[in-house]
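The complex appears here minus one protein chain, its other protein chains still in place.
So that you can tell them apart, the chains are marked A, B and C in the order they are listed, and the count of residues begins at 1 in each.
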Amino acid sequence: MSGSNTGILFRLSSFGESHGPAVGGVVDGCPPGISLCEADLQQALDRRRPGQSSVSTSRNEVDKVEILSGVFEGKSTGTPIAFLIRNKDQRSEDYKELAEVYRPSHADLVYEQKYGIRDHRGGGRSSARETAVRVAAGAIAAAMLSKLGIEIVAWVIQAGEIRLPDSLAYSVYTQTDTDAFVVRCPVAEYASRMENLITGLKASGDSCGGVVHCMVRGLHAGVGEPVYEKLNARIGAAMLSINACKGIEFGSGFRAANMKGSAHNDAYKIKDGNIQTQSNHAGGIQGGISNGNEIRFDVAFKPPSTISVAQNTVNKQGQELILKAVGRHDPCVVPRAVPVVEAMCALVLADLVLIQGSRLWFRQQINH
Amino acid sequence: MSGSNTGILFRLSSFGESHGPAVGGVVDGCPPGISLCEADLQQALDRRRPGQSSVSTSRNEVDKVEILSGVFEGKSTGTPIAFLIRNKDQRSEDYKELAEVYRPSHADLVYEQKYGIRDHRGGGRSSARETAVRVAAGAIAAAMLSKLGIEIVAWVIQAGEIRLPDSLAYSVYTQTDTDAFVVRCPVAEYASRMENLITGLKASGDSCGGVVHCMVRGLHAGVGEPVYEKLNARIGAAMLSINACKGIEFGSGFRAANMKGSAHNDAYKIKDGNIQTQSNHAGGIQGGISNGNEIRFDVAFKPPSTISVAQNTVNKQGQELILKAVGRHDPCVVPRAVPVVEAMCALVLADLVLIQGSRLWFRQQINH
Amino acid sequence: MSGSNTGILFRLSSFGESHGPAVGGVVDGCPPGISLCEADLQQALDRRRPGQSSVSTSRNEVDKVEILSGVFEGKSTGTPIAFLIRNKDQRSEDYKELAEVYRPSHADLVYEQKYGIRDHRGGGRSSARETAVRVAAGAIAAAMLSKLGIEIVAWVIQAGEIRLPDSLAYSVYTQTDTDAFVVRCPVAEYASRMENLITGLKASGDSCGGVVHCMVRGLHAGVGEPVYEKLNARIGAAMLSINACKGIEFGSGFRAANMKGSAHNDAYKIKDGNIQTQSNHAGGIQGGISNGNEIRFDVAFKPPSTISVAQNTVNKQGQELILKAVGRHDPCVVPRAVPVVEAMCALVLADLVLIQGSRLWFRQQINH
Partner (left out) sequence: MSGSNTGILFRLSSFGESHGPAVGGVVDGCPPGISLCEADLQQALDRRRPGQSSVSTSRNEVDKVEILSGVFEGKSTGTPIAFLIRNKDQRSEDYKELAEVYRPSHADLVYEQKYGIRDHRGGGRSSARETAVRVAAGAIAAAMLSKLGIEIVAWVIQAGEIRLPDSLAYSVYTQTDTDAFVVRCPVAEYASRMENLITGLKASGDSCGGVVHCMVRGLHAGVGEPVYEKLNARIGAAMLSINACKGIEFGSGFRAANMKGSAHNDAYKIKDGNIQTQSNHAGGIQGGISNGNEIRFDVAFKPPSTISVAQNTVNKQGQELILKAVGRHDPCVVPRAVPVVEAMCALVLADLVLIQGSRLWFRQQINH
């Protein structure tokens, strides 16, 4: 639990630095019998891959994944699934001069403060390259969840000052809708404006932040462990562990602050013989437990810290200097954050669904 | 890890229902040698206690705490510290009629869906009464942190539509400043307006949401465990585990979404021979690690679900009906959420500070 | 995980010192719907209670247990079950003189070395009084396991030099058979000899060790988590965490060292259409997983360290001295260790059965 492990029954251990030999992970606790192959992971990685479009970094990582264990004859065996992604295009010489300089709003300085030592090549462990591991592991979780009819789709609702109106932002889209646009905002008009904004920032060497919305469909009621491992607490931790994430809100979120209870409460009704709610301000979670509605949450990301605009900073020798950044990065992370958000959500759900599953199994045993 | 445990080295196990015999907790891993007595816990609990003022519920819980273990001759011994708070004023007959009805936006229905059984007296385990446990445990964590010069102060920055302007919201206050007002907003003019709003809602049987801001001072750089147990991820989970919490943001938070990198980056400078940042958009955390600045975050709470305005709901028999709520609750949770937010923050910091402490100890060993 | 927590899905947090206000525990993760009341825990505690017979200490602890949460209308609710046992008969003045002296083979000195501080009243946290918590929690686990037809019975096979021959030691007995004798050895002739031995040692102020054998019946195949949470690894840790435990062996145990593979292998056969083994050298566990046979293991206990024979020791001031022990203790722990061994085994099984249960639940979901 020194930070690179997450989950209880469905557990990911991650490793790797941006400019070391490889990044990868071990998923322990994936149930047996799930059809799985390298192509499943590769497909997910290809969505996260840099160098895909005008709005992302020109750095081109092939991100070819290899499964090392836990899959036999095309199915998971229940044993740990390890996967490996070799680092390519490691121009670490680009970073040599950064060995002595602390880049503003990067983790360079805090890593040295924490560990007393630092792999200075491109962020090392703090690099967003680590999110490739999340995406590959998330593909395993998603394969498991799809067996249960659970589907996760995220999309961009804001890039810089361009934001979808709520009626569009919190509508329902598919991955196909989202991937139709390089910025992964599923509404053409807004997607186009976002793309223009981002390419403009790229040209000027600046960057912007954004917001991703995520929706889960098909999740049964009863998932989430009160009181400290609530579904929203676990999803929240997962999202806030993603590089550049600044905030998360569920359902009505911060907007709930200035709502009245009489407006915010999700009244119950009977429809087709089932109990349903008339609204979903809860974002599908009550008391930390899924209630059978769609899960809905927003995740805020800051503007990438790597910019080519000149900045004040200091070096190891304690001297102030002007930095013009080296390295190739995205001017806005949200398009590529979409698959990372989905992956982290899948990892949390896989874990909590299995924990609730043990309770359901026991209930069956004692009821017959 | 079935939900009522949290922390790794500094660990809380919580128990209790609102209308059972007692609530309480066990803190395992508190370092030895810290001065501690029941009065320390009691003082913290008294800040959370209902029935304190015009803005909180009229339900009066004495919340008398008893320490059962782990303290000897006024000091922690390093063994588990158990504490107990007997429930008083348990008018559970108030709740009898609720046994058959699912209150909108409460956890009644999901608890039944999850567990197949429910203690229907006043929310049972899902009651905010459980936050008393957090506050008592938080007092232990705070006692430990104060030995290291770490101080946590939270205050209300928004209740309903009344919100402090940013310049006031994100200023610096003490607990004395905050506790001077029943709404725990440290700015008199706004406090007064919030109090009026809340007492008005109380009269009309409605409720409102709000936002709490929390600041940590004196935390050394290097705390937080990349990549999944980042300081913000852990604090985020802790806050989202609090009843009625809808969202959390660090530093610039959701506002970062429409900022440019050139404006958002916290540039470094040298001041008095030390590296400092010129701004604190990061909220004191880089790459999931404390950077020595103040930690800053906002926590959003929804309006309480218990209102006496009539609402549509359903019962166990699947019949629709109109509910006028029974039970006594706060019209706005944020005044009493302040000590809960501080407590949860203290629990996370105690844990992560100890984990980093082991690294610092080892560094010392190999350096001499 | 600072030592007083154990288990993953079915988790015990324990607290309490021998001469503080109380000992107790919190069981988190007990499935809902299990009939449970204080009498169930009390009955288990009464079997562990000192002062029961000629072979145990004259110290009389009433050990009255109170359930504080997690049980509603006679059934577990799935929320944490906390229980409390107030300490009585706390003649802590007996121990005052021990504040300055380190008793040989007690934990007095190491607690000071570890924590820098010590509750010197009767062993404090290191006292065997903590095993009352295990027994009460074990009763909850046993109630859960009995719903699945799983039964755990332990008995004494050795006290001092008196040992049952293997044919009797590894036979099958019930709790009734075992409890018929104060030494909890179910074979009358040997029980009588053991009783004589122990009462003789009591008279002479000395003590002896012993061995407990434990058998589990009705455990289905498939329980235990390779590779580090194997069923035998988890049971082993549980037993070695019991005060005075010196060793554990499964099935053939240390005797396997001088057996040949051709004699040790448990050959398979078909009986009544099912696969069975012709022997059970494995003790019911293969590759860390239950195989459907009886689980069988032996646990060795040292002679109690508290004796009234004079011993060489030292005090806090670094002076050598002669100690004649104060305090009332058992001359042989194994009779009272029997319910503790059963309880710890129940805790491990409850946890691992639930973990495997989640896998079985998932298998069902994807198979229909």
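By definition in this document, a residue touches a chain if its C-beta (ideal position, glycine included) is under 8 Å from a C-beta of that chain, and two chains touch if they have at least 3 such contacts.
Here the structure is a predicted model, which is why all the values come from computation and not from measurement.
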{"item": "Neighbouring displayed chains - absent chain, whole complex", "value": "A, B, C"}
{"item": "Absent-chain contact - pick from C:Q42, C:N87 or C:S126", "value": "C:S126"}
{"item": "Contact residue for the chain not shown (choose from C:D28, C:D266 or C:E342)", "value": "C:D266"}
{"item": "For chain B, residues in touch with the removed chain", "value": "1, 8-9, 31-34, 78-79, 144, 147-148, 226, 354-355, 357-366"}
{"item": "Contact set of chain C toward the excluded chain (per top definition)", "value": "1-6, 8, 12, 14, 102, 104-107, 109-111, 113-116, 125-126, 130, 158-161, 163, 201, 206-211, 221-230, 232-234, 236-241, 243, 245-254, 256-262, 264-270, 273, 275, 277-278, 281-283, 286-292, 298, 300-307, 309, 311-314, 318-320, 331, 355-356, 359, 363"}
{"item": "On chain A, residues whose C-beta touches the chain left out of the figure", "value": "1-5, 8-11, 13-17, 20-24, 26, 28-29, 32-33, 66-70, 72, 75, 77-82, 84, 114-119, 124-125"}
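Basically, only the chains that are shown with their structure count from here on.
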{"item": "Whole-Å gap between the CA centroids of chain A and chain B", "value": "26"}
{"item": "Between chain C and chain B, distance of the C-alpha-averaged centres to the nearest whole Å", "value": "38"}
{"item": "Where chain A and chain C are represented by their mean Cα positions, the distance between them in whole Å", "value": "45"}
{"item": "Junction residues of chain C - those touching two or more other chains", "value": "1, 8-9, 32-33, 78-79"}
